[in-house]
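Every protein chain of the complex appears in place save one, which is left out.
Our next item is chain A:
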Amino acid sequence: MTNKRTCLYDKHVALGALITPFAGFDMPIQYTGIIDEHNAVREHCGVFDVSHMGEVVVSGPDADKFINHIFTNDVNGLAAGKVLYGMICYPDGGVVDDTCICKLADQLFLMTINASNIDKDVAWIEQNAEGFNVTIENKSEAYGQLAVQGPEAEKMLEEVLGLDCKDLKFYEVKCLKQDGVDVIVSRTGYTGEDGFEIYGTPEYIVKVWDKLMEAGVKPCGLGCRDTLRFEVGMPLYGNELSDKITPVMAGLSMFVKFDKDEFIGKEALLKQKKEGVRQRLRGIELDENAIPRHGYKVLKDGVEVGEVTTGYRLISTDKSCAVALVDESIQMGDRVDIQIRKKTFPGTVVKKKFYDNHYKK
């Protein structure tokens, strides 16, 4: 089976990107290098092709009620133009996917889902829609998507792209028309910096990409997308969230609204919240430079207590850090070791957020 390509694939190849299969797509991992792309986003501005992400539109008289049924966060009373992050859960609290939901208008929602989960999510969403008067459309092929991220992102959208966005606050969205084309712009991202995500037709997205390249905005690959999100403690589905790792275990209960009447997974998650969980995600900062990676063992006094979900030598702080799923007995400030190849390296349990975000609220 050949991989899918986004509308910008040829542009990536022409820029000399290192292309790797990701979630069924041939995606750029890096152009010039993960470190300078990462730093461009922290210091100036970078653009990511995230057209592989899935989009599902939910509309109809029961749209609010239905979203609240399948989603852990609460859209009840949410104004049009707002965005919410949360999870879609199984009845046992395991996670189908994490998603940002944009309320575009009354009874009209746009859900952005992980590329690796599109088929599974759409099936799950449709399967649970019985009895709700809603229309569910998988628009993943129809939309291209760019993430323009960094302290200079607003300037780039306003001045280079002519998109009126400065009035948008963090986690707000609006629908615009540019040259007769429908465009959706949200002030969201996956980097810990101020920034925007732009949705439009593939043709429109290619035009926007070209304009940003001409203006000197740095093209950024999935490599630094991961280092950026990791530094600010954002989860990656498959690593920090999964059908086995619930939002409570992941320390993301703030995105689970237990005061809602019902949602899929509520009982199981509430039980975990009240009775505690056997394992939870913790941050670990190593004393030395050795780099912890996904799957490496975490030890406490020589006994295995968990496993690394993601680890890096952080580009922004030059420290070796990991997020790990560890026994509930492991507490903040504890000293633990991580097995790296033949040796073990000591570290301290810390918060999962290793670097402060810089959102424009």
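FYI, a contact is a pair of C-beta atoms (placed from the backbone, for glycine too) under 8 Å apart; a residue touches a chain by one contact, two chains touch by 3 or more; residues count from 1.
Criterion: contacts and distances are computed from a predicted model.
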Undisplayed chain, where the name is taken from the UniProt record, one of "Cyclic lactone autoinducer peptide", "Membrane protein", "Glycine cleavage system H protein" or "ABC transporter permease subunit": "Glycine cleavage system H protein"
Given A:R293, A:R335 or A:K351, the one touching the chain that is not displayed: A:R293
Which residue of A:K297, A:R313 or A:H358 touches the chain not shown here: A:R313
Residue among A:K177, A:R278 or A:R341 that touches the chain left out of view: A:R341
Listed residues A:T188, A:T227, A:Q272 or A:T309, member touching the removed chain: A:T227
Interface with the undisplayed chain - residues on chain A: 18, 29-30, 33-35, 223, 226-227, 289-291, 293, 312-313, 315, 340-341
